[in-house]
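One protein chain omitted, others in place.
And then chain A:
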Amino acid sequence: MSANSMSDPRRQNKIFRYKPPTTDSNPTLEDPTPDYMNLLGMIFSMCGLMLKLKWCAWIAVYCSFISFANSRSSEDTKQMMSSFMLSISAVVMSYLQNPQPMSPPW
């Protein structure tokens, strides 16, 4: 038994709890993609709503999807949902105002 306890490296009395690494100490390690995409999505949806540009609204939808895919699980879902709703409302409003199909840029 003593031999077992010698070879067994585990120590119950030496347990330290997990501390999530703080973002203040290493801001460079954090991935900024979801925040940037969120911001871009909001800007494009506002442009789509105000300037009645359909392509802006569609890009806003894509941005909010990308932001959701890259988001951390600790992030608030309310923020994600609000950006989704904003981009979808931008698309719907631009089609209600002008039901013509979108023309390609070429």
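By definition in this document, contacts are C-beta pairs under 8 Å (C-beta built on N, C-alpha and C of every residue); 3 or more make two chains touch, one makes a residue touch a chain; residues count from 1.
Rule of thumb we're sticking to: contacts and distances are computed from a predicted model.
The complex includes a chain that is not drawn, and of the options "Alpha/beta hydrolase fold-3 domain-containing protein", "PAT complex subunit CCDC47", "Integrator complex subunit 11" or "NADH-ubiquinone oxidoreductase" the UniProt name matching it is "PAT complex subunit CCDC47". The chain not shown here touches chain A at positions 8-12, 14-20, 25-29, 58, 61-62, 65-66, 69-74, 99-104.
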